[in-house]
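All protein chains but one are shown at their positions in the complex.
Showing chain A:
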Amino acid sequence: MSQRSASLLPKTFRDWFKSRGWTPRAHQLDLVAKAREGRSVLLVAPTGAGKTLAGFLPSLVELAERGRGRAGGARGLHTLYISPLKALATDIARNLERPVAEMGLPIRIETRTGDTPSHKRARQIERPPDILLTTPEQLALLLAHREAEELFKGLRRVVLDELHSLVTSKRGDLLSLGLARLLAIAPQATAVGLSATVREPDDLRRYLVPQRSPENALADLVVVQGGARPDIRMLELGEPLPLAGHTASLSMPAIYELIKGHKTTLVFVNTRLQAEYTFQELWKLNDDGLAIALHHGSLDVAQRRRVEEAMAAGKLKAVVCTATLDLGIDWGDVDLVVNVGAPKGASRIMQRIGRSNHRMDEPSQAYLVPANRFEILECRAALDAVHEAAQDTPDARIGALDVLCQHILGMACAGPFRLEELYEEVRSAAPYAELSWEDYEACVAFVATGGYALRAYERFAKIVKGKDGLWRVRDARIAQQYRLNVGTIVESSMIKVRLGKSLRSRPGTVLPRGRILGEIEEYFAETLTPGDTFLFAGEVLRFEGISEDEVVVTRAGSGTDPMIPSYEGGKFPLSTFLAARVRDILADPFEWDRLPPQMTEWLLQQRRRSIVPGPRDLLVETFPRGNRFYMTCFPFEGRLAHQTLGMLLTRRLERAKLKPLGFVANDYGIAIYASGDIAGRAARDPNFMDDLFSQDMLGDDLEDWLAESALMKRTFRQCAVIAGLIERRFPGEKKTGRQVTISTDLVYDVLRKHEPGHVLLRAARADAATGLLDVRRLGMMLERIRGRIIHKPLDRVSPLSVSVMLEIGRESVYSDNADEILAEAEAALLDEALA
């Protein structure tokens, strides 16, 4: 045992490592040393590096030493561990118990999640354990407790697990504010962040320490270099891949063979639909009766747990799963990862690959399986990125204002606060370091009275400023309201799917009597009409209707094809980084040699019939087909930005009297169809295309569209719930009828008209910039292509355009224009009458 470990670890620990046949790893000792120096630290390490033990080791050592000093008695909470997943917290607690028991350490470890019974919660505050494992939401609740200061004042360490995944969302914003409060209550505490490899570790280092002065703005950094290079390749088939589609149906036999040849395989897919499809296809091939299971976020929790347990027990041959398994729960001996469909992001694919071979010194084995020709390009780009270990994790977030509103109310529930002091504390959280006093005041005003220019609600204020200058929550009812609405995950957008029973005595009548299969997005359910069939929970289901708050379905007869092509749950847009690489490969014919021959042939065809665009160019093709005129373009900016672009382009074409009829979008491009001759107009007006794609579409056109955009209204609803404007609807809670609930769509319309600068609208806009509307990326694209639009008028569809044209009928056609939909329905009535 090295001298270093002798000086850093007590004998009990050294003996324990020895008894297990282990040597403490350098980074594990580094963390003990950092803790002794009182430094906060970010540990970046690949999976299998013993990250979790490293995170806890300093605490265990300190607690072991403290235990000897002060035997028994009431000790305070020493270490707080935060994980993004409830299941992960429970898992880690179990793993920690082992060394603690084996070393006979006097350390009490407990978890606190939504499932913890109330008597235990109360006891945890009265007599806290040494180590408490919990989630960001539970931390927010604890901090809003009147006893928070007492509970946390002796805290020594905060461990934040899977930090790379936490910081990319509003949960990360909420956690950063919680951390700021913790470190204000317990300035002696240090923070440890555990993270997978990221592009900008400094972002995470800032997140861990109070941003009060530039000198001390970064936590220390400990990096474990990734062990063996992953053995990763693209699955190549003898036959050409289709031009579009995401099902990878041709590759299923090869995937099945791979599963057969390995011990345990994780098959990752991007969407729940793909998960459903892949699972079904693999079972069609499953003559060997291999134990292949399905796991995705929409399935019922009990079913997911069963799969997870079987997996951990080594009983499964393969699991088909979505992002729900991206995070670090230990899945036992996975020796192969197969990623079906496009990787979408370099860092994401590396984290997924990391799921195989939990020993970091052995190479992980992985296959990328492209489903169509564009995905070959994307897989190629991802393979290159993996080989260079290039990362494309997103930029650090700017703290959301709706989350801040929620936090302010929580802090008022904890106790009276002074406006200036809370401001300084909030700004010590990295995402809020740049928060202006004006925005902060607007948030406080929102929490108090809604913050409207028309000061109508002063007498109903939720928090009030006393004569002593301190702000207090008005009454216990408001505090209760806060507790019920805490968190940034707006669950109410999901609706349960229940299997119904058909009544034999009354054909056509279906009773909602069967079991719950899982849940789907409410907005998807809203587009279903009775009789529609779709894939879910591994089978084809028939939509029967909505009963109370559940979707009632029956099993469709065997051999039925699902009618509703897709729902987007869990679909990631292509990362900017990979998109740029795909454009580079496309633009450089020397690169084509590295692609499968079918791909090269396809690109040569494109060059012959149209052109292959340069890396910064935007190719726009126009061509007639049937009695319609088509326009396609290829920005490669991901489906969300493309949807927004499509909406705005159709508005502009409408105004140009070119009568657009609809559009479809995928990750690579969009196709718009119109009854007006777009190419003809462009021929007469040389500036037409430049004007059509000019950046000013992000001005008035965007404004007009936002007024009615369903996506924007969904974004606003989420902000309204998080900020506490309306109460969240709980899953399973009945829709209580028209008087009690309030539609946020109506609130949105009214607020937009009367107070367009209101803090909630600003929060929703900030979300729209990066979220469902991806406006920021669209803006960057429009900037990039300025003066670089290459318009190719063709007399028929080009090879490149075929791929996006094939989405027509496969993807839903977007439109937020209610009158269009209604006119169509009215016409249907007239047709009926005339028939």
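We adopt the following convention: contacts are C-beta pairs under 8 Å (C-beta built on N, C-alpha and C of every residue); 3 or more make two chains touch, one makes a residue touch a chain; residues count from 1.
Quick note on the criterion: contacts and distances are computed from a predicted model.
Participant: According to UniProt, what is the chain that's been left out of this complex called? Choose from "Phosphoesterase", "Chaperone protein TorD", "Cell shape-determining protein MreC" or "ABC transporter ATP-binding protein".
Facilitator: "Phosphoesterase"
Participant: Would you mind spotting which of A:H295, A:R380 or A:K462 touches the chain that isn't drawn?
Facilitator: Hidden-chain contact among the options goes to A:K462.
Participant: For the chain that's not shown, point to the residue among A:I92, A:V158, A:A196 or A:L751 touching it.
Facilitator: Final answer for the missing-chain contact: A:L751.
Participant: If I consider the whole complex, including the chain that's not displayed, which of A:I726, A:A769 or A:I789 touches that chain?
Facilitator: Per the contact definition at the top, the residue touching the missing chain is A:I726.
Participant: Contact with the hidden chain only, please: which chain A residues?
Facilitator: 446, 449-452, 454, 456-457, 460, 462, 477-478, 481, 526-530, 545-546, 564, 708, 725-727, 737-739, 741-743, 746-747, 749-751, 753-755, 758, 812-815, 817-819, 821-826, 828-829, 832
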